[in-house]
Every structure is written in C-alpha cells, then in structure tokens.
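Please read through the structure below; I'll follow up with questions.
Missing here: one protein chain of the complex. Every other protein chain is in place.
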Amino acid sequence: MDESTIRHYFSGDHFANYLGIELLDIGPGRARAKLDIDQRHLNGVGIVHGGAIFALADLAFAVASNSHGQIALGINVSIAYHKGVSSGTLYAEAEEIAFNPKLATYQIRISNQEDETLASFQGTVYRKRETLEQSHQ
Amino acid sequence: MDESTIRHYFSGDHFANYLGIELLDIGPGRARAKLDIDQRHLNGVGIVHGGAIFALADLAFAVASNSHGQIALGINVSIAYHKGVSSGTLYAEAEEIAFNPKLATYQIRISNQEDETLASFQGTVYRKRETLEQSHQ
Amino acid sequence: MDESTIRHYFSGDHFANYLGIELLDIGPGRARAKLDIDQRHLNGVGIVHGGAIFALADLAFAVASNSHGQIALGINVSIAYHKGVSSGTLYAEAEEIAFNPKLATYQIRISNQEDETLASFQGTVYRKRETLEQSHQ
Partner (left out) sequence: MDESTIRHYFSGDHFANYLGIELLDIGPGRARAKLDIDQRHLNGVGIVHGGAIFALADLAFAVASNSHGQIALGINVSIAYHKGVSSGTLYAEAEEIAFNPKLATYQIRISNQEDETLASFQGTVYRKRETLEQSHQ
C-alpha cells in the first residue's frame, strides 16, 4: 500500500489531530510520529501526562500495523514509563517485530529531542481480512 | 487524605480536562471516572481511539493510586481491548489489588453505559516519599 | 465441553507435570490450579522463581481459555509481582473477563495459603476454529 493512501487514511484521525500529533515517516511495518508539548498535554504537576505519551505511541503503532493495507486492530498494549518531561518535543518510532496473517507485534520507542528513551510501548494487533480501502467505502 | 484535597489536586489535570474526562467517585485505593464520547475521541473510522480509552482509565488509575496522599507515579501499564464503540458514555473503575510502601498495583475496568467490559487495564505505580501537598508547594 | 475431556487433555501437559502443578477446579471460562512449593521452584536466594509463579498461572489461563472446547493460544500476557514467598502452597484462579469468537481475555490471581495476592496475571488468547478433540486426532 502506498504511503499517500495511508496518510490520507490517518489524516482523519480526530483524536490524534486534537492532540496535535503529527505523522512523520511511514514505511512497511514502520512509522514515526511527533508531538510538540504544550499545556494541554500536562497533568496537574506540570509533567506530560502518561495518556499523552501513550496516544503518541499509539498513532505510530496504528500506522505501522496498518501499513500493509490490511486493517489492524490493537488488542494488547504494554507500556513502561522511564522518565518524565514537561516541555520540548516527543517522538515515537514503531518497528515491526513479529508478523503473521492474523497477528503482528510492534515495539515503539518514545524519546525526546535529546534522544533519551522516555517510555517503551509493545503492542499486538489482530489483522482483519478487510483492507483500509474497503473500510472507507 | 480527604476527598476534596484529591479532587482539588486533579482539577488541574490539563490533559484530562482537555479530553472531557470527569472524575466521579474517590475512595481509599479506588476511583471512578467517565467520558461522554464526542468526535474528538474518534479515530479515522469513527471508533473511539485506543488512546482515549487509555486516558480515561489512566485518570482513574492516577486518582486511585494517589488517594493515600503519597505521590504515586505510573511505571507500567498493560491494556487489553475487547470491543470497540463509537458513541455513548465510557466509565473507568479502578481498584487496588496490591499495595506496599514502595509499589502498588491497580485493575481498571472500562465499560460503557450498558455495563459491557470494553477494555481491561492493569497498572503499577512507584510510590514516592513525597506527599501530594508537598508537590504543590 | 465436559470437564473430564478437558482434564484428559491437560493431563498430558509435560511442563505442568514436571513442575508439580495440579489442576483443581474447571468451569466454563474458569479454572483453578495449585503448586506445593519445594526446592525446585526456588531461585538463588531461596524465593519462589517468577517463572514458577508464571507457569502456575499459565496453566489456569490455558485451562480456562480452552474450557469452551475450541483451541485457544496465548498471545499476550502481562504479570505484576506483588510479594515474594519461599514456602507453602500457591493457588492460581482464572476468570474470563472478555470473550468473542476470535479473542478472549482472562485475569488470573495468584495467592498463597493465607489468601494474600502474590501476583496478578492478565492474558489474551487467539481462538482457533479447531477444537481440542480435532487437535488430538
């Protein structure tokens, strides 16, 4: 599936757009996204919310797992948080680590502009027979 | 720690507020929150985003784990998604399943207005010596 | 599927037998197993190994998820360890928390003879079309 079709598909992701998450690169089984931190992403003590970090990683996970053109639904995610931040830019990079017709697994590394690892996300999808194009008709 | 202090502390959670997450009940080691689904919570195919479900559960997790008054930081979360929804109201209910001076673990059930279980979240916190009051000074 | 067929099926689990894991109760979507701790289950400092606790919970998970008669394969597990022990009896109790034709999720509580929660295990299976009987032919 070509990159512009995937970009088009994910351009309608209201939640990612509402949070200011931006899709950077796409490849087969891979994706990279970023988030410029502002006040809406913070918790009550001025640290980026775990849910905002999750959402960024989740977009990279969704794009990477749907990049083959077949609809992929997240069924399990595990995230470990290593370090808190309160400003700057966050990056999430998804890599495919296992893949079969029904299931695939991805690791997503979340880092900041100094390339420190802030969180580690591992997610598994269930792959439907349906393609992205079919889901949009 | 009394409920009004915890409510006050979490009323400044920018991310939860921005998403429209509402804190319902609080108790020792327990919390319940809700989210009325609207367009900003949806992904590109009109289903509530996994990140929005996570964020709702994460608030219940944060409130329950900080309810003892000592600062608790989420270090690991695992979430399993069971069923997608596109409208209605989501609820997250957090329960403490293990607790010691340094670490505590919570299970959060995410359900809809018909009480169907949509996702299951299990999270562990590291408990600092610092209290919520100290963190606000 | 009746209980004796499931018991028969799991009686050939070499790994569980080798570790001394014993299957107690079986029901639809439920199972309970136990392990009497002895030296082979300990790590280098005399505490029950995380892998032994996992194995006990994993058997309860396997029995509960296969109890409907359709083959179920574990695809994701998350375990949180709360308290170490070095002697006594361990119990694992599996409960089904979500279920559809393709996927199902279980929570397994691991406790000791004083009913303290020692670890919490959450697992998801992929359900094949094949039944247990077919897999044994």
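Per-chain residue numbering starts at 1, and chain names A, B and C are given in the order in which the chains are listed.
Note that a contact is a pair of C-beta atoms (placed from the backbone, for glycine too) under 8 Å apart; a residue touches a chain by one contact, two chains touch by 3 or more.
Since we're looking at a predicted model, the values are computed, not measured.
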item	value
Residues belonging to chain C that touch the chain removed from view	9-16, 18-19, 39-45, 49-52, 54-55, 58-59, 62, 73-81, 84, 135-136
Touching residues (missing chain, whole complex) on chain A	76, 78, 80, 82-83, 97-98, 100, 103, 105, 107, 109, 117, 120, 122, 124
Residues belonging to chain B that touch the chain removed from view	75-76, 78, 102-103, 124, 126
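Definition applied: only the chains that are shown with their structure count from here on.
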item	value
Rounded Å distance between chain A and chain C, as computed from the means of their C-alpha atoms	32
Inter-centroid spacing, chain C versus chain B (mean Cα positions, whole Å)	28
For chain A, residues contacting two or more additional chains	75-76, 78
